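Of the protein chains in this complex, all but one are displayed in their positions.
Going in written order, the chains are labelled A, B and C, and every chain counts its residues from 1.
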Amino acid sequence: MRLKKEQSDKPREFCGIVGVYGAASASELAYMGLYALQHRGQESAGIVSTDGENVYRHVGTGLVADVFPDYSALKNLKGHIAIGHNRYSTMGSSQRLNSQPLLVNCKEGPLAIAHNGNLVNYKTLRKELESQGSIFQTTMDSEVILHLTARSHKKTLIESLIEALQRVRGAFSLVFLTRDKLIVARDPYGVRPLALGKMDDVTIAASESCVMDLIGAEYIRDVEPGELLVIDKTGFQSYRISEKIKSAHCIFEFVYFSRPDSRIFGDYVDKARRKLGKNLALEHPVDADIVISVPDSSNTAAIGYSRRTGIKFEIGLIRNHYIGRTFIQPVQSRRDINVRLKFNPVGGVLQDRRVVIVEDSIVRGTTLKNLVKLIRRAGTKEIHIRVSSPPIKYPCFYGMDFPTQAEVVASSQSVEEIREFLGVESLAYLSLESLLASVPNGEKGYCTACFSGEYPIPLEENGDKLAVDESLKTVEI
Amino acid sequence: MRLKKEQSDKPREFCGIVGVYGAASASELAYMGLYALQHRGQESAGIVSTDGENVYRHVGTGLVADVFPDYSALKNLKGHIAIGHNRYSTMGSSQRLNSQPLLVNCKEGPLAIAHNGNLVNYKTLRKELESQGSIFQTTMDSEVILHLTARSHKKTLIESLIEALQRVRGAFSLVFLTRDKLIVARDPYGVRPLALGKMDDVTIAASESCVMDLIGAEYIRDVEPGELLVIDKTGFQSYRISEKIKSAHCIFEFVYFSRPDSRIFGDYVDKARRKLGKNLALEHPVDADIVISVPDSSNTAAIGYSRRTGIKFEIGLIRNHYIGRTFIQPVQSRRDINVRLKFNPVGGVLQDRRVVIVEDSIVRGTTLKNLVKLIRRAGTKEIHIRVSSPPIKYPCFYGMDFPTQAEVVASSQSVEEIREFLGVESLAYLSLESLLASVPNGEKGYCTACFSGEYPIPLEENGDKLAVDESLKTVEI
Amino acid sequence: MRLKKEQSDKPREFCGIVGVYGAASASELAYMGLYALQHRGQESAGIVSTDGENVYRHVGTGLVADVFPDYSALKNLKGHIAIGHNRYSTMGSSQRLNSQPLLVNCKEGPLAIAHNGNLVNYKTLRKELESQGSIFQTTMDSEVILHLTARSHKKTLIESLIEALQRVRGAFSLVFLTRDKLIVARDPYGVRPLALGKMDDVTIAASESCVMDLIGAEYIRDVEPGELLVIDKTGFQSYRISEKIKSAHCIFEFVYFSRPDSRIFGDYVDKARRKLGKNLALEHPVDADIVISVPDSSNTAAIGYSRRTGIKFEIGLIRNHYIGRTFIQPVQSRRDINVRLKFNPVGGVLQDRRVVIVEDSIVRGTTLKNLVKLIRRAGTKEIHIRVSSPPIKYPCFYGMDFPTQAEVVASSQSVEEIREFLGVESLAYLSLESLLASVPNGEKGYCTACFSGEYPIPLEENGDKLAVDESLKTVEI
Partner (left out) sequence: MRLKKEQSDKPREFCGIVGVYGAASASELAYMGLYALQHRGQESAGIVSTDGENVYRHVGTGLVADVFPDYSALKNLKGHIAIGHNRYSTMGSSQRLNSQPLLVNCKEGPLAIAHNGNLVNYKTLRKELESQGSIFQTTMDSEVILHLTARSHKKTLIESLIEALQRVRGAFSLVFLTRDKLIVARDPYGVRPLALGKMDDVTIAASESCVMDLIGAEYIRDVEPGELLVIDKTGFQSYRISEKIKSAHCIFEFVYFSRPDSRIFGDYVDKARRKLGKNLALEHPVDADIVISVPDSSNTAAIGYSRRTGIKFEIGLIRNHYIGRTFIQPVQSRRDINVRLKFNPVGGVLQDRRVVIVEDSIVRGTTLKNLVKLIRRAGTKEIHIRVSSPPIKYPCFYGMDFPTQAEVVASSQSVEEIREFLGVESLAYLSLESLLASVPNGEKGYCTACFSGEYPIPLEENGDKLAVDESLKTVEI
């Protein structure tokens, strides 16, 4: 059994993207950006760059550090424009084949794309394009954007791109590279985040603002929902893909995906997460001795919970950060070995205590169940779980990778049944109302489909798994 | 300085191809076929296979043994149909990106292609296709065949393929793979060889018949010029791409490219090569003590020369077969180190002798010049070079990779000037008439363009380097 | 600039060791043990195992996951006995050559050793052994133990080992492997920890008890200072290397080295660390808004400090755990890039706050200085540093790897000078008395040499760097 990275009770984000214009060595900044966005995708990474003449590409599977183990590949990624991409693999498809950024040649010359999000009308568009004689190289939905652009009869590449983006439906934060331009775009709903930054004459676009912090650039603003922005030697030109509509930001970015030190959808993630913990304390207090988190993702919510309830915050679990690259053979391993490899309970903290575990979300529940056992063995008197988001019940078609609906524990079981399954004294989830009250609001709107089943972007094909057409798959070894 | 494989005074063939239908493990036979065709391309190798459901692909750079270092990749290349490809790299372009077989998805499903030869109207067709919205992934001429097929309005894939092959012009021996078919085709001129073999229920197509020998299959016949052959569970169906016309077989296949144990264009290569040596002896006898070859490519011609003149054949040069993978730093190396690494003169054989060196062809002449010096230092009294083909003077647009015309020594210098450059007592080339008299004839025709400048297939664009459009290049690192 | 793993202001432990007897696949448990001890050594790893007949060895450089990237090496490490080792590299010496466990053949057959600690009379012993004709393969002090054993005239291997261990002086926690025995030993002072555990019929020895937790074994007791323990099919036999003397446990194990979830020298590390924070609060309170830690090593002390002072504990720094394997080229990087790569300040937490940073120790101070700048830029009003151990002023000769004394900031500068260097409002260290009051005492004694200069084990050669004899070094590439 090879343990997969982050094989936990968490949904997976598909991607992190970054774009750089105007740097002496754009690929180096893109590399740093991918490194800062490593949490958004750990299965493959890649960069495309250009010096205005040639276009260079390097992609590979694994962490950024696996794909770029030394400086040699970066050195060859010459030029002042670069885009980069981290991604999770999709099942049954070739990882290398489906690595981004994608790079193709069309009549306007080389065109590269990196995409975060998911298109819901991909299958229909692909069939239409193939019937017209288009050849597909990958099974990624992103490729239809390139074909629609190549087939557009508009006069300029920008017009063609806009036409193409008006035909696709779904979630997309995009960076494009041509020989002389960096182009960034975001779907009309603004589902996934996309930030803009500046450092002297260098422009940076990135999924999260933590990229700006690492590079030393200044965060300027978000790319607006429905905006397409062209950055070249003449400066910025902003275009609209659509009229402004009510946004549908993925609220899960606040709950779990984004880094706590990032600013997305107008606020610090850390701040929202502390509020989640505080509101959770208001809704679901408990009489206990200590509050612990499941490090590191629920640290901030746990501190919020501790602060509001006055129950002491303790470090009750030590996380082993080397886990990502470890395998354990089944022959020697107990059932709970994958939890054990990742977390070790701190005996002195837990013994004889009534413990509140604050967790940000529960998908399958199996990891948490094993974790509870581990904590129980350390001699706790009571275990209470508080979840800083509502029960996940519905699939996401906009870029989050949940297990199948049947595997999601809350899709078919009541809170009481889940409590019993986990084997804890009490279990409570934050309500959807409290969740929405914890994040920056005003005129902003959120996608809460995975909790509520209300899908803001129309689904084409009745809730089937839309993104991957298995009949098309080819396998790159 | 990293010595490139076969950095010699020889032209380079672009490719070797193989196709297998009906084997329990088709990719294993394809692997063996590529191994037997290693001499036709040493820069990259690849196999695509299918089990009727999925299509599998594995390509990489280097020798077949580098790309398939153990059984793991082959094991994953499942199924009863497979095609394979060996190739030389093209300058300035990505080796991995341009590795064959190419595999794409079009409306008829997955389609893979492996190509030996060169298309002369590639640029025109590519521009036309791009203007219609086709996206190109590679800079290989072979890709236009796929786009033309995908865009054809014919009802079946076979009809679409034939239409596409009627639009391209140039040299092509091709193997295609679909989920249920192996398809092979050859241009109307039959420029490159393509043989068919059988082993029980397994059908094999390969550039040279030596593949049949290695696999243990029986050679049946050549694919005919202008023929397209479909092999599937119903058997063989033969189609015509064009009317029968006078063939233009590449005569250089007999001179140097093909393995001496192969049968091509109707005869054993070995037999033709011995005749080249004998006719060379008739045209250009010399008074000498021993005949030596430049091993291994001119061995047979040298034996032919020895037989006809009665001058003793000796092994005067020991070739180091490990050379392909060696590097030597310039700091320690003398001018002639690359020759020295490859060949060592046998002192006891050469000392005080008048030596005839039989060589099959001369391109730049620089390697041969250094070899002459090495042999001279071994104490020879006289050195006479006899070349078993005419002077190369013109570029090839049908798939041979010469250096630029300026670098080809015979394009601008007389035989006497070359003799002086090489520093030998005498130099003589076989005449074109004798060359044509040495190969099987009858109604067959040959392409002798590199010697005569007469191009049997019309060139579209006035003799520019047609095959690689540098403006389109992208670089995969 | 390739960032070295853990290139921080921290001293480095040399090693983690593990021994397993009686498991179906001992090497798998050793592997899991090394994984749990990864924090004690990240430059090389290795395992030696035996099935009673052959002895198997696999060592390599890098993390455990680099040395054992898949199951293949473990599968070949057959047998029911195994020992394992993690280590830091020593400067100027070959990493591979000096990888442990060492394995040699002597008259008693194969003998393998893994060592945590440092011998102070190594040079003298090596010279003596070499003058008698012994050949050294490595530059590791551990090798003299093997030579002394091989040259002993005692009748049994155990007696020979005891004689050898009586001749060496310094810190040593050791595991040995022979064809039929696991042997563990600890120096008379008990400088480094060494725990014993049981799981059914399997015996485990390991540097820290967290290994028992991961494997699922039960912690039994520590190997006693001066004890040599033989584990074989007849059970346990305990021998004494020396009379019982006052112990000299490395107090830095409590401050920084050991994992917080481990039990060493009779207590949970976590508990001691919380007391360090509380005593630090008592000695050096400050008027501030929030307490933050430098994650993860000072988390527990920071919570202790927060608890005692009542100042809120916050997560003010996000640590990027992918840092270990990243490189950044100097051309793009600012001075503080290595800090920036590792930590990102959380703007929302730090802005306009008076912040206490609790850190466990300061060596050079350069990383902390850069971290202070980073935190300052996030808009803090005041920064106060509290260190949960006294100033480090003296070198360690018992197995800790400090920089040279000149580089250790507290060896030559006053607290006020260091405060100025770091650029903070205030700086205070825990006193030695408070440190000793925070750890389990009774009859136990501690080595505090790095703080006090009082060396419990006599140093042979006047405080020179004793462990590495540079004149002997050879370089394995």
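In this section, a contact is a pair of C-beta atoms (placed from the backbone, for glycine too) under 8 Å apart; a residue touches a chain by one contact, two chains touch by 3 or more.
Computed from a predicted model, the values in this text were never measured in an experiment.
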item	value
Shown chains touched by the chain that is not drawn here	B, C
Residue of B:Leu214, B:Val415 or B:Leu432 touching the missing chain in the full complex	B:Leu214
From B:Gly347, B:Gly379 or B:Gly453, residue that would touch the chain that is not displayed	B:Gly347
Where the unshown chain meets chain C, residue by residue	54-58, 73, 76-77, 94, 103-107, 110, 130-137, 139, 146-147, 150-152, 472-477
Touching residues on chain B - with respect to the absent chain	2, 23-25, 28-29, 32, 35-36, 38, 63-66, 68, 70-71, 74, 210, 213-214, 216, 259-261, 263, 268, 270-271, 296, 299-300, 303, 307, 312-315, 318-322, 325-329, 331-332, 334, 340-341, 344-349
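Definition applied: only the chains that are shown with their structure count from here on.
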item	value
Chains touching both chain A and chain B	none
Innermost chain, where centres are averages of C-alpha coordinates	A
Farthest chain relative to chain C (centres taken as mean CA coordinates)	B
Where chain A and chain B are represented by their mean Cα positions, the distance between them in whole Å	49
Whole-Å gap between the CA centroids of chain B and chain C	61
Whole-Å gap between the CA centroids of chain A and chain C	37
Residues of chain B touching at least two other chains	none
